[in-house]
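Contents: one structure, followed by commentary.
The complex appears here minus one protein chain, its other protein chains still in place.
Moving on, here comes chain A:
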Amino acid sequence: MVLGTYKEIVSARSTDREIQKLAQDGGIVTGLLAYALDEGIIEGAVVAGPGKEFWKPEPMVAMTSDELKAAAGTKYTFSPNVLMLKKAVRQYGIEKLGTVAIPCQTMGIRKAQTYPFGVRFVADKIKLLVGIYCMENFPYTSLQTFICEKLGLNMELVEKMDIGKGKFWVYTQDDVYTLPLKETHGYEQAGCKICKDYVAELADVSTGSVGSPDGWSTVITRTDSGDSIFKQAVEVGIFETKPIEEVKPGLGLLEKLSAQKKEKAEKNIAARKEMGLPTPY
């Protein structure tokens, strides 16, 4: 159960050329939320939209495919999307809501659905929760340290960031820069240290880059509704898929990284307990 409970795992990418160009990987989040919007499964989605500063996202409610596309791509810092869910329901009047969430946000949403103490008529409006894999997250100032101090670049020149193959990658229009991941250690936010969830185990559908080739994503369908929405989208040609067994590096790497994250978290949880510090588990 190192990847949580699931129905199926495939490698997939969006067939939409524009989404392919904008997306971090296979365009699964943008493509799936856009499909759900078009089909009326959701009326809007809370996503990490562009903020006032470069690469500092702000939660936004997307009601069209264009707005979804504006939010495509990974930003390696906080976007408190969960806060926006109530606004989407109350202020935008959305009855059927979609959202994208990293594992800790998924946990906040699922807890609020199971024990809705103070979230009157919000919990049951969330119809599609797309989870993304997450190893750790960084405060915005950490990102500035990597890009401005360590690489000597200006934030506004950056076109894309990526973490993979042991490096932190930064793409500008003309060049590619890398930092070894050990240069980023110590800059992660503290709360990530006890997180045991790498692959958004409580989402309807989870997706991320690890396991699939560049330009593709590894998609895990989990709940009945998530599984059926994704399969409908594949059926009508929104996504192309390959069996995960036929792609490199495949499930082995995903399972290894997930197991490592859990193991490290368990160690940190034990250390905290020894110090007498609280943990939620």
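Annotations
Criterion: contacts are C-beta pairs under 8 Å (C-beta built on N, C-alpha and C of every residue); 3 or more make two chains touch, one makes a residue touch a chain; residues count from 1.
Convention: contacts and distances are computed from a predicted model.
When the listed names "Cation:proton antiporter", "NADH dehydrogenase subunit B", "Coenzyme F420 hydrogenase subunit gamma" or "MrpA C-terminal/MbhE domain-containing protein" are checked against UniProt, the chain not shown comes out as "Coenzyme F420 hydrogenase subunit gamma".
Across the entire complex, the residue among A:41, A:60 or A:82 in touch with the chain not shown is A:82. Checked against the full complex, the one of A:18, A:39, A:159 or A:224 touching the unshown chain is A:224.
Of the candidate positions A:2, A:70, A:119 or A:151, contact with the unshown chain belongs to A:119. Annotation: of A:30, A:137, A:209 or A:258, A:137 touches the absent chain (contact as defined above). Across the entire complex, the residue among A:100, A:147, A:202 or A:219 in touch with the chain not shown is A:202.
Chain A residues in contact with the hidden partner, per the touch definition given at the top, are 4-5, 59, 77-78, 80-86, 102, 104-105, 107-124, 137, 139-141, 189-195, 201-202, 222-224, 272, 277-281.
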